[in-house]
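Complex shown without one protein chain; remaining protein chains in place.
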Amino acid sequence: MNSFRALRSLAILTAAILLAAAPFAPVAAQQPAPRGKVVMQVSDADPARWNLALNNAKNVQTDLGAANVDIEIVAYGPGLGMLMADSVVGNRVAEAIGAGVKVIACENTMRGRKLTQADMLGEIAYVSAGVVEIMQKQQQGWAYIRP
Amino acid sequence: MNSFRALRSLAILTAAILLAAAPFAPVAAQQPAPRGKVVMQVSDADPARWNLALNNAKNVQTDLGAANVDIEIVAYGPGLGMLMADSVVGNRVAEAIGAGVKVIACENTMRGRKLTQADMLGEIAYVSAGVVEIMQKQQQGWAYIRP
Partner (left out) sequence: MNSFRALRSLAILTAAILLAAAPFAPVAAQQPAPRGKVVMQVSDADPARWNLALNNAKNVQTDLGAANVDIEIVAYGPGLGMLMADSVVGNRVAEAIGAGVKVIACENTMRGRKLTQADMLGEIAYVSAGVVEIMQKQQQGWAYIRP
């Protein structure tokens, strides 16, 4: 093999390796600092827990910057009262939504209690099953906090 | 370099890149919709929590289809009573197992209370440490629900 051909072969090999490795570099770089994403569960009938969940969301936004983190609060089962129209934390829920927190009620729980969206706080979101929402978010890489 | 050799080099390079990238395509495709897998923790002595865990399992199966999701309920510590032979939710536990939910008792907790499998509900499964089971399932990509 003359030296020109040897060099060409080496160049092909090098290019192939570099190109093959390139698409995986971002994956490796992403792992140390993924975007902050957290789903918080409210499944207690206790207003102290509702306040703790709202405090937790606020602290996460303060610490990381509201623009740098996605936060969902999902209320289901005995926790649904947090999001009913007469909730003692109604003002704080509205404030959290205003600050960019997504607040979600479980329609399964609502059906079980014969409630409609008219019975709930305004501006909240809905999912058919709160527990499935929490489960799927985790499997998509979100952290989970159960205050 | 004549044009035949240039074409051949290009073909080699293209083949190498395509072949190198191929094995990773399934990984990328899997991420948006992984199989539903969830481990639920029961560590409270409160039958209302036991019922909530059973409701949660049922809702997940209803919403996603029982065939599309793996569900484990792990009872340990103060939650072990859920799986004892005299459990107030014994019928519902049997029903959940019949519906494909894996229900697991912690042998560490049983030893601490001098209980054997004869003291427990039939058809349940066992692990040496409930907390380790919950931990390992999460590290294998399962979601975690603490009702």
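Annotations
Here the chain labels run A and B in written order, and each chain numbers its own residues starting at 1.
As a working rule, contacts are C-beta pairs under 8 Å (C-beta built on N, C-alpha and C of every residue); 3 or more make two chains touch, one makes a residue touch a chain.
These numbers were taken from a predicted model, which means no experiment stands behind them.
Touching residues on chain B toward the chain that is not drawn are 8, 12, 15-16, 19-20, 23-24, 41, 43, 77-78, 108, 128-129, 131-132, 134-136, 138-140, 144, 146. Listed for chain A, the residues touching the missing chain in the whole complex are 1, 9, 12-13, 16-17, 20-21, 24, 31-32, 34, 36-38, 48, 52, 55-56, 59-60, 62-64, 141, 143-147.
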